[in-house]
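For reference, the structure is listed below as structure tokens.
One chain of protein is taken out of this complex; the other chains stay put.
Read from first to last, the chains carry the letters A, B and C; within each, the first residue is number 1.
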Amino acid sequence: MYSGGNAKSLPLVGGGSEPTINQLSNPGRRASRFPKLDVPVSEINNTAIRSDKPRLPEVSEHDLVMHYSRLAHRNFAVDLGFYPLGSCTMKYNPRFADYVAGLDTFANTHPSSPQEFTQGNLQVLHELEEYLTEITGMDHATFQPPAGASGELTGLLIIKKFLNENNLSHKTDIIVPDSAHGTNPASAKMAGFNVVEVSTDSRGMVNIDDLKQLVNNKTAGLMLTNPNTGGLFEENISEISQIIHDADGLVYYDGANLNAIVGVCRPGDMGFDIVHSNLHKTFATPHGGGGPGSGPVAVKSFLREYLPGPIVVKNNDLYEWYTPISSIGRVHGYHGNFLVALRALVYMKLLGKEGLDTLGSYAVLNARYLSSIISKIIPLAYNEPCMHEFVSTVKNLKKSHKIKAYDVGKALLDKGFHSPTIYFPLIVEEALMFEPTETQTVDTLDDLAVTLKDIIDELQGQEVSLESYPKNLPVGRPNELIPAKHLTVNWGDFELLEIIE
Amino acid sequence: MYSGGNAKSLPLVGGGSEPTINQLSNPGRRASRFPKLDVPVSEINNTAIRSDKPRLPEVSEHDLVMHYSRLAHRNFAVDLGFYPLGSCTMKYNPRFADYVAGLDTFANTHPSSPQEFTQGNLQVLHELEEYLTEITGMDHATFQPPAGASGELTGLLIIKKFLNENNLSHKTDIIVPDSAHGTNPASAKMAGFNVVEVSTDSRGMVNIDDLKQLVNNKTAGLMLTNPNTGGLFEENISEISQIIHDADGLVYYDGANLNAIVGVCRPGDMGFDIVHSNLHKTFATPHGGGGPGSGPVAVKSFLREYLPGPIVVKNNDLYEWYTPISSIGRVHGYHGNFLVALRALVYMKLLGKEGLDTLGSYAVLNARYLSSIISKIIPLAYNEPCMHEFVSTVKNLKKSHKIKAYDVGKALLDKGFHSPTIYFPLIVEEALMFEPTETQTVDTLDDLAVTLKDIIDELQGQEVSLESYPKNLPVGRPNELIPAKHLTVNWGDFELLEIIE
Amino acid sequence: MFVPHSEIDLKKMFEELSISSLSDLFTHIPETLKLNEGLSVDPYLSELEAISHFKNLESKNTQDLICFAGGGHYDVYLPHTVKTLTMRPEFMTSYTPYQAEISQCILQVLFEYQSLICDLTDMELANASLYDGATSVAEAISVAINKTKRDNIILSSGFNPNTKEVVNTLVDKNKFNLKYIDLVNYLFPENYQFTDDDAAFVISLPHFEGTAQDLTSIVSNAKDKGVITICYVDPSMLGVLKSPGSMGFDIVVAEGQSMGSSLSFGGPTVGWFATKKDLARLVPGRIIGESRDSKNRKTYVMTLRAREQDIRREKASSNICTNQTLNAIGSTIHLSWLGPQGLYEIGYQAIQKASYMKNQLEIHNIEVLNSSTSLREFLIKTSSPASNVISKMGAHGFLAGIEYDKNSMLVAVTEKRTKVEIDNYVKIFKEVDHV
Partner (left out) sequence: MFVPHSEIDLKKMFEELSISSLSDLFTHIPETLKLNEGLSVDPYLSELEAISHFKNLESKNTQDLICFAGGGHYDVYLPHTVKTLTMRPEFMTSYTPYQAEISQCILQVLFEYQSLICDLTDMELANASLYDGATSVAEAISVAINKTKRDNIILSSGFNPNTKEVVNTLVDKNKFNLKYIDLVNYLFPENYQFTDDDAAFVISLPHFEGTAQDLTSIVSNAKDKGVITICYVDPSMLGVLKSPGSMGFDIVVAEGQSMGSSLSFGGPTVGWFATKKDLARLVPGRIIGESRDSKNRKTYVMTLRAREQDIRREKASSNICTNQTLNAIGSTIHLSWLGPQGLYEIGYQAIQKASYMKNQLEIHNIEVLNSSTSLREFLIKTSSPASNVISKMGAHGFLAGIEYDKNSMLVAVTEKRTKVEIDNYVKIFKEVDHV
């Protein structure tokens, strides 16, 4: 029996399963109500019109509210506790930004509205562009890319078009570190490039010798994040850029790790030609359970005319849309994730010079401190000072006790902390990647370390069944094979499967 | 170790204790920031000024948000599940009303603003008065009382002043049923009356014979709710009113049970002279964990000039404040819980005639249905058709298995339902009082009944320790003696106690 | 609306009850009482229509008035963070925490609330909220009467007139004497002589007129006579004022609006109530205590329940049942957001800005009646009737203050006001106030 008022799925009372909204549906119930039609009825004659009603759940508003509210209690969140997820920058998302993003014409303007009606929105994008280019050391930006990966693709298409226009279309290789995030090679491929991997040296940096070997006249460019995905600052970054530039390639900055260096140094000064920023990381916009983000792309001035258009320009006191002359074309239906961009601007305004100048420093301080205390428990992957995040490894524990990074992550869930990022970067065995961000207190960092020590002790115990972790959560480890094999991706699929089998 | 980022108090991960905000405090941290002072500094010379800073927690905004968000996961709520609490009318609180209550000048007007600046707010109160007097069959209303109990006191003070002005000040007795809510006698006492209890007959109604006996020239009035606290309609209500009126007393309607009769019949037509309504019950405003409510008092026109002032009157197209000539005086600093009143008006507008005409009927339908299926599990206290709520009793189970109403309530918590109201009315032994309200589905009612049956079976088991219920919640039954004896009502008190003992 | 039942549901329920229509539910109600035509109210509005209706109503209020009114309710900055945390659905839509196990959230937040109030006021025991500041004064007087069994209530006259009216309504004047003592030069006379018949001494800090003084010796005089001393304090000034506890008061009450509630046209707000533990059993309203469950886990629970109406009925310490929990939660979260530095800043900036304003007024030959002893709130003299001035200032976008008497008004400055706003105020005041 399923009923909307039964709260047994609440973790508060033990956390059974919550039925789907479809299981709570009963014919004839409804939450919605509309005004009565206030115009005369005419006959609708069109072959595309259906004669029956669409298939949708039928629930009362109270059942609807209870269902989604109960579900909300079945998730971790930045508002609930610490997510030390490396590469994700799970910092506090200021509630004040929600307020601004809710202001009427920010939230409710149609994207086709002409610029004369939307001067405020254009100014938002313009102000944000100024902050972003100052922070990254670039000259111009587009806000169309809705996420980092889209920013990468945008940047790569700019490289491609730039090379084409300069008769360098034989340049087909994009070099990507073996430690790079998966989106880098995937984006390069989507942009029509070949992906060439450069290796990482024993210190955890781009292997310069290898790079020199790989660079040739087919080299279109290099994608890099600095600090790199190991959390280490590429000290030879200027040389690296030079190598690529000498080969007439362009250098692309994956901004996922920008939080480490805001106010400290700038990609533009390191030789990068194109930079994307993940506003949902560095600039504190909420992750939304997986999205939306915003991945604006900033370029040096020689690339401005390749940006997806239109971009905002200021003309006396008027903000105008301008389409760059050699634009690669749009990468989003309208202006990208405008409300996310707005939140980022709010964050920057609240930080101001005082906060932005020290942002990277505090992010690094927290990570360096955490790495210092955690390195007393499990070893670091690289013996170098970390920036805003660091990678530890449990490869020894795997050898000695079969304890994998995966197991450590699961056990941590039980103790009130989200797992760190695991198995990334791929080049580190049994990697645990920690990124505390600057918004956690030192107490929380200490607590995480103590807790990590406790669970590692616990997992090494005699009778421990690693698979039984997590133990405290409403569900344990899912069987991942069933959905992959049987495509139980739709309500009814699993039940059907049970009947068949 | 306490840390803001540790989420182990979340029921999601097992639900340990959440530290207090004080335990998360560390000197020098802060969430707030203000603009720099933009006026020249002057010296402050006043003997009342302190030289040190006040004692308050010092926390970051992220820690603040995590703490209160985690706590929010440790509570039941109307948005999470079914509260079958008799006498409380825990119906769905429309989210749409939140929107209206948030509109700028509704939410942010200073209460001293003159009427010329607040015509909208005055119109809100005026429109609501019209609805409320129509629904209750009365003539005029005040919105000052912030809750039902305050409404009772207001009504009783009106009775007192009315009697005084009519040279009936020898009338000092207020008659209250033995089944009445505690606020009734408490309010009567606060208003300076003697409380006289009238008994309940075997059918669960006011014992008319007893009433006749009790009524005499000292009778100032009678307080009654109809349906009464047993959920039964006082069929002889007209006769009862007559008896009191014949003795020159007034009849007061406790509106806590108004939900049963909206659109069905009206207190004004039953002979009641004064009515309070609990907007937080009948009119769907949220209970807020215990308040705020709103307890407007409506009267027949002969009592209008006794109302607390000012009240709103409409003069042509202008809304004005008017202070009744013989007003008992204010019972609230300003206009009562205005935003709660506004939400009630929103609810009434959304219901309209269609919804209000059937409101009581659906509330009774749900209760009658639930009583029908629950009476197959445990007996009803009275063998009469219930209105919007009903009282069951487990006195037999107490005799046979020592199972008390208290135990049944606790066991229900484990299963995803809030407990019904227990031990009320006081005249029913081991009472369980169920009020489903009209916003629960029939599935939920069925589910509650099935669950009740299950737990009653379970509690009768051999090895059951009743005290161990609830079992699934983050905490079990509290030791109620410690705080009562040692007054551990402040942080530090308990720790001090532990040190001392 | 909000009734979930489909035709199928109704059929099922009707069958269980052997009825064929809703009206069959009411055969036991006398026909004469039944509404045959139903209620005479308008048809329902869909949400879309209701938006128009209520936006229209709202637009009838004067928009965007810059607030210089106070008198107990202050336009203090209420952060979105505090507002949205307070309005979390679990806080908003839960019931009174009678079932402790499933209500640890509300119980803990209220326990924190009580503790914060005690810390701030230097008291030992606070309750979990009363209706508002005005009714809290009346409740405090009632405690004093019950404690002392005396009949005289000595009140400072420096109270919001509405508060006095509430006290007059709620205290039984047949049994008790309310004696208002005038302020002298806007201060309470230091040498006021209390007597053995006095049950309570009630005073506002600052006075309604905005002036403030150290009350230690007056309190001590009162206590010498066995009088229960009651302080009504402005919570938003507690960052700069000596605490009532440090001045020796027995009971502290407050209008808590400025801490966590929007102005709300006066309600819902919250009445704070704190006292010493020896008065515990006379305290009105709910009190949360800390305890342990059988597994020794921290557990909060409502305590000293034998004072309350549901148990003690006519012998209860008060009739209060539904209180202002959500607003108390607002106070808790707001105070925690502010911290010592923030609360200080609110008070400090308000006083500084008020100083500046008084200065500017005086420079422009507008008379401030209590310039030197007032803090963030003060009286100014008007040439034309104060109500006219307020009315005219409204047309210029200011809520200029509260009419104090025919030719004076009470002006309050909060930390939100800016120099520009103050300068404009003074300029426009000068323009509109002439005879």
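Quick notes on this structure:
Please note the rule applied: a contact is a pair of C-beta atoms (placed from the backbone, for glycine too) under 8 Å apart; a residue touches a chain by one contact, two chains touch by 3 or more.
The shown structure was predicted, so the numbers you read here are calculated from the model rather than taken from an experiment.
Every shown chain that the unseen chain touches in the whole complex is listed here: A, B, C. Among A:K171, A:H287 or A:R304, only A:H287 touches the chain that is left out of the view. Although one chain is not drawn, the whole complex shows that of B:N6, B:T20, B:N46 or B:S60 it is B:S60 that touches it. Among B:Y2, B:F34 or B:Y423, only B:F34 touches the chain left out of the display. Even with one chain removed from view, chain B keeps its contact list with that chain: residues 4, 12-13, 26-29, 33-35, 58-63, 69, 94-96, 98-99.
Listed here are the chain C residues that touch the chain not shown: 47-48, 77, 79-80, 416.
Note that only the chains that are shown with their structure count from here on.
One finds 46 Å separating the Cα centroids of chain A and chain B. Each chain gets a centre from the mean of its Cα atoms; for chain B and chain C, those two points are 19 Å apart. Among all residues of chain C, those that touch two or more other chains are 1-5, 9, 44, 46-47, 79, 81, 85, 89, 102. Each of residues 4, 12-13, 26, 29, 60-63, 69, 94-95 in chain A touches at least two other chains.
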